[in-house]
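A single protein chain has been removed from this complex, and every other one stays in its place.
In this document, chain identifiers A, B, C, D and E correspond to the written order of the chains, with residue numbering beginning at 1 in each.
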Amino acid sequence: MSINTLIKGLKDGDEIVGFYLIKEIEAKQTNSSIPKDYLDLVLADSSGNISAKYWDASKTDIETFFPMCLVKVQGLVQVYREKLQVKVIRIRKATEQDGISITDFIRSAPVGSEELISIIEQAINSLSNDEVRTIVSFCFEKVKDNMHSSPAAKSHHHAYYGGLAYHIVRMLELSEFICRQRPFLNSDLLKAGVILHDIAKPVEMVSEYGMVIDYSNQGKLIGHISMASNWITEAAIKLGIDLQSNIVLALHHLVLSHHNLGEWGSPVQPQLPEAVALHYIDAMDAKLQMVEDMFGITPDNEEWTPIIRGLQNKQIFKLKL
Amino acid sequence: MSINTLIKGLKDGDEIVGFYLIKEIEAKQTNSSIPKDYLDLVLADSSGNISAKYWDASKTDIETFFPMCLVKVQGLVQVYREKLQVKVIRIRKATEQDGISITDFIRSAPVGSEELISIIEQAINSLSNDEVRTIVSFCFEKVKDNMHSSPAAKSHHHAYYGGLAYHIVRMLELSEFICRQRPFLNSDLLKAGVILHDIAKPVEMVSEYGMVIDYSNQGKLIGHISMASNWITEAAIKLGIDLQSNIVLALHHLVLSHHNLGEWGSPVQPQLPEAVALHYIDAMDAKLQMVEDMFGITPDNEEWTPIIRGLQNKQIFKLKL
Amino acid sequence: MSINTLIKGLKDGDEIVGFYLIKEIEAKQTNSSIPKDYLDLVLADSSGNISAKYWDASKTDIETFFPMCLVKVQGLVQVYREKLQVKVIRIRKATEQDGISITDFIRSAPVGSEELISIIEQAINSLSNDEVRTIVSFCFEKVKDNMHSSPAAKSHHHAYYGGLAYHIVRMLELSEFICRQRPFLNSDLLKAGVILHDIAKPVEMVSEYGMVIDYSNQGKLIGHISMASNWITEAAIKLGIDLQSNIVLALHHLVLSHHNLGEWGSPVQPQLPEAVALHYIDAMDAKLQMVEDMFGITPDNEEWTPIIRGLQNKQIFKLKL
Amino acid sequence: MSINTLIKGLKDGDEIVGFYLIKEIEAKQTNSSIPKDYLDLVLADSSGNISAKYWDASKTDIETFFPMCLVKVQGLVQVYREKLQVKVIRIRKATEQDGISITDFIRSAPVGSEELISIIEQAINSLSNDEVRTIVSFCFEKVKDNMHSSPAAKSHHHAYYGGLAYHIVRMLELSEFICRQRPFLNSDLLKAGVILHDIAKPVEMVSEYGMVIDYSNQGKLIGHISMASNWITEAAIKLGIDLQSNIVLALHHLVLSHHNLGEWGSPVQPQLPEAVALHYIDAMDAKLQMVEDMFGITPDNEEWTPIIRGLQNKQIFKLKL
Amino acid sequence: MSINTLIKGLKDGDEIVGFYLIKEIEAKQTNSSIPKDYLDLVLADSSGNISAKYWDASKTDIETFFPMCLVKVQGLVQVYREKLQVKVIRIRKATEQDGISITDFIRSAPVGSEELISIIEQAINSLSNDEVRTIVSFCFEKVKDNMHSSPAAKSHHHAYYGGLAYHIVRMLELSEFICRQRPFLNSDLLKAGVILHDIAKPVEMVSEYGMVIDYSNQGKLIGHISMASNWITEAAIKLGIDLQSNIVLALHHLVLSHHNLGEWGSPVQPQLPEAVALHYIDAMDAKLQMVEDMFGITPDNEEWTPIIRGLQNKQIFKLKL
Partner (left out) sequence: MSINTLIKGLKDGDEIVGFYLIKEIEAKQTNSSIPKDYLDLVLADSSGNISAKYWDASKTDIETFFPMCLVKVQGLVQVYREKLQVKVIRIRKATEQDGISITDFIRSAPVGSEELISIIEQAINSLSNDEVRTIVSFCFEKVKDNMHSSPAAKSHHHAYYGGLAYHIVRMLELSEFICRQRPFLNSDLLKAGVILHDIAKPVEMVSEYGMVIDYSNQGKLIGHISMASNWITEAAIKLGIDLQSNIVLALHHLVLSHHNLGEWGSPVQPQLPEAVALHYIDAMDAKLQMVEDMFGITPDNEEWTPIIRGLQNKQIFKLKL
């Protein structure tokens, strides 16, 4: 009997005992003449998902379990319609005594949130222009707590715990390179743009454990781009910085133009060198991370990843040279 | 000899003496072997434009006259390449003694600016919700002085002195009708949306006597939609209104969504009933005014107006029933 | 036991007896080893829909009931997969003695069809130009009977009994306002355009009780826009009006251009002031009615309406001030 | 001295005497200190165009000559800015005694109009279905006189005398082939569609000698597609054919759908096999004729034709194998 | 009892015995309390498909049958949810002794593959230019074996056994007609373009018995257009033909441009007369075949075909005159 084998490693016939996260749960009924309740589940750990059926679910069971609940499961791995599935034999909720944490069971960025936040804060501190630094810092403080967990998007890219912070950090690295390669770029502005461009996403989206559950009312009615622009105004007023200054103008512009086109959500198009750079740094990091993330969850024996919506609905090929 | 006949009424062979505005001026040289200076002009009054040539221009003349300068002209109306043109015989700058004002010579809204401003202020005062009213009032005060002259657009529609105020006033009329017809609409929100939707245009565009000369740096880099959104934030902070309140959320949304689509400049799409109404009220007023304005400047003997860019580059037919 | 409670008001555990309309019906079989027939139903009244299961359906039952059939039902309201559902205990077809009418059970315009038809007829009679009036009248007579029930569209807007007549009446109100606000518009033409623009819809679409079941062959192969244009020709010929007259030209143009763009179905673009007005009046009324209709069917405890296809697939927010 | 050499054959230094058509004419003035009138001309014959200057034009000359006027010219061919140009020495209007006709000087289809009209009439007579034949014949009679000269388009394709009739005849040939190749197509319908599809173009466009001068009011406000559809209705009424018959339905559909997409002007999309065939036959004939016409006017020493707007603004390569 | 009646002719109550192809097969389980295995099948012959259920499937049965396997079936035709379905009573795999072949049970072009291949080879031999002929022949030899079965597309058109060869042959017929009608076209080039344009499809797509199962890696990463272009290069090198010659240039261009637009997959747009012709010949043949194929599978009592994706998602009308 395998104890807490990672889901990725399960195979037909395995008997398992271990802790899992309930990602989806639905009470269903068999279509027999006397319908019978059962639970249709998706179990998850940090390595992936597997569907499961609990045929002997009682009324109490149906009321006990819920999405994002940690459980201990005993079961049997079977092949059903060409896919692996767990037939649940016993299941109970995890207790404090089990000593496990939900964060062990969810997908997250390859670097820890604490470290990511710390790198971003160093970048903020390194901004040489006082007004840029204090405005960026003001905005960052608004979401710092949420930043630990916030994903960068619902499903497109960096859609996991710490995804947004990770996206910012990688973009900062790329920005530094580009500023070295092209000294006519203003490093303060570009770094500020990187940190501010998606800064309102943790308020635009309602997420739990790195998974976006919904968009907030503000998110739907204003959108993260305009929210961030308004935070800059708020920061300038509260910090006593002239709203008409070129610094404030530039920060607004960087945020507002970073989606490049109107149909992608930007009310103005890039018209500062740093705004042009910001858009392409953002795009490149997002697209490459989509590919890297997809490679991570594509089984070793598959030649092609699943379809990636953000890459024109194409699959990516795992070329062997 | 006709004294100050309106340009619209001039005909071949007329001898004229009168005051005109120089709308365009360029010093040119004949291509003769000994090139000679002359002035190529466009003269204007409130009824239209006419081109003019001053063949005997001296060096002093060339330095004396400039665009938007009022002049007294004696000349002869001639047909040249199927168009009327003034052959200038004498020309001098108007002086204080002439007792004329530039505003008599420019195109302007059919209702006086003072009256338009006053109607808008009444509408603001009629807003029953205190927070809506004070925010709208705060934003309006920012541009009230410019509002007298500001056009609503560079060339699309209401492109004349007082055009923006006139656009707002006609939209307020339409809003009142729609709110009576459909009581589920919130009249305060819709009226606020009407007043705020283009409120930043006088700062987005640099205009003189109702003609847009250029866009400001803020106008290009932020755009009037995001500028107005930021003014709402500024107003709320300075008036002590909760930035998270639904009132503030709604006002942001009305302004941000009024262009309807991303490719038309709106970062979010209408998601309040009043935002849907605002977009169509704005569109209907702008499009019908384009037609009405074009009818005004189309000669009586023409069946078709010039091409109207904002109406899919179509001409409008002057149907006789 | 609740007698004929409106569907909108039902709750878990209610026992009901009442009359309902069968909106959808399908005979299904359980997946048990000895499959058993049952009826899967959607019951409706004017307040909404609810799904229902009749587990004890006999072969006779399966042959007896059909879509749009009125029935008397005894049943039990239960929660199934988070939704209310009626477990049917007894069901029979309604009879003449029950004294009920299908029109009591369907969704319909907020104003009665008779009144709407009468308002449209008054508007026709008020047309001052004889040729306009007789052509409009000729076309209206073609569909007057269907106009009582005809919806304005399959699902986009005014998709209910009397929807088309209601759409026309609201547009007439808006037209009157616009003609007062902008006297350069020809009121006869605009009103004629409003009445004619969708006049062929009752023939384009096959509808029953205000619900579109299908498009007719003519509807698919010619479309309501070209059909109405051809009716104008037919009217002119039969009424002895010159086919080359400006009146006929204008009426054709109003109908043909009212969808504004080629990709929206209009073979020509608006080139009369009244055609520009007609398009925006049509658009504004349709869009605002979509919102108002959706508000009507959104449960009180929901903040957002369902997605509205005709509004860029957006939901509308029910803002509380 | 070369007498009436074709324009295509002129070269630098030629002295010419001959008859030409004035295609364009403008009275201009030299920019010398004492401006002097001259005539700026474009002369044409069936082989092409050449620009010309008449420096010694008197006031009488300026009033004498006009566009589409036949003239006898004596002149000298010179190179000016890398192009050939005629310096006019003497010019007079052609008289009856000169015994020349304007049709000798314009571009026209490679087959004579009489022959083309006769082929189309034979095709109409060959239609086996009486109702199809009489409707097509009715519509054809409306424009038969104009059909001799009418071009098929303003500039896209077949833009010359008899161009429309030639387009129809070539399409009839292609239709016959396709009907033989695919017997499931109804030959009567396809041939009727070919003859009717552009039948209203001679009324949509105002042309002279095969050159489109303008669009008619009907052309702009209704368009040739809807005009032809209305002619079918008129024909059916006047011929006593049931407006609801499938024949009438099919003819409407063929005409209305032949531009294939809404954005190309068709209010409905092809939904009959013959409508699908008609669109592609029309497209293929138009596109190939564009190429063939352009080859005809491209000088022998050029490898590439001028840009062809109807072929995505591409030039076509004159490949030598 | 009907023996091997074509599926198209089956009706309710028929008892059948005959050979069929298993097109789809899935082992399912009843939802009864003790789930029971059964087989859910789609049976096919050359006339169409029918679904079937084998309720008494044993474990052995489940392992025995697979997609594309030929079987002998005894069963009963029943109506289920308004559709015919076979209740399987007995089923076994066909054996060699049964003397049947899979090709008798699949959909295929109306002309036999051998004949089609032979016509194409004659066309190749008839190419008068040696270099054109040898290059075309080289490319054709690469896929000649696959060409017997290869469909022309996954589902759009000619999606059956021999479909590609049939498409080429019909296009050759059309090419011959067009070259006769327009002698300025180079017949060698056009015929070569027809044969080469889709020549790499048998390698781009993985198909079995005329049904596309997947795209190959080359197909996804290079695409049939660029693959064919590269085969031309390969042919030229191996045949010693100058890569810079106009022949090679023209063949590349014909292949590369035949989809006409970038968004349809062509990196260059047609710029040779023959390339323009090729595109429209390809489009016309594909579109008309879609219609003809759909007519073939639409039941006689249906007025409209199913939706055809390649014709703007429209259905085609089966008009009765």
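The criterion applied here is as follows: a residue touches a chain if its C-beta (ideal position, glycine included) is under 8 Å from a C-beta of that chain, and two chains touch if they have at least 3 such contacts.
All of these numbers come straight from a predicted model, not from anything done at the bench.
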| item | value |
| --- | --- |
| Left-out chain, listing which of the shown chains it touches | A, B, D, E |
| Identified contact with the non-displayed chain, of E:D61, E:E234 or E:E292 | E:E234 |
| Touching residue (missing chain; options E:S46, E:N146, E:Q181 or E:Q218) | E:Q218 |
| Residues belonging to chain E that touch the chain removed from view | 217-218, 220-223, 225-226, 229-230, 233-234, 237-238, 243-244, 249-250, 252-253, 256, 261-268, 271-272 |
| Contact set of chain B toward the excluded chain (per top definition) | 26-28, 30-33, 217, 220-221 |
| In chain A, positions touching the absent partner | 129, 170, 173-174, 177-178, 181-182, 184-186, 189, 246-247, 249-250, 261, 269-273, 276-277, 280-281, 283-284, 287-288, 291-292, 295, 311-312, 314-317, 319-321 |
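In this section, only the chains that are shown with their structure count from here on.
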| item | value |
| --- | --- |
| Chains touching both chain A and chain E | C |
| Numbering shared by both copies at the chain E-chain D contact, with half separating same from different | same |
| Interface copy of A-C among D-E, B-C or A-E, judged by whether over half of the contact pairs recur | A-E |
| Interface with more contacting C-beta pairs, comparing C-E to C-D | C-D |
| Distance-maximising chain from chain C - centres being C-alpha averages | D |
| Whole-Å separation of chain centres (CA-atom averages), chain B against chain D | 43 |
| Where chain A and chain B are represented by their mean Cα positions, the distance between them in whole Å | 47 |
| Whole-Å gap separating chain B and chain E, where each centre is the average of the chain's CA atoms | 62 |
| For chain B, residues contacting two or more additional chains | 249-250, 261, 271-272, 315, 317 |
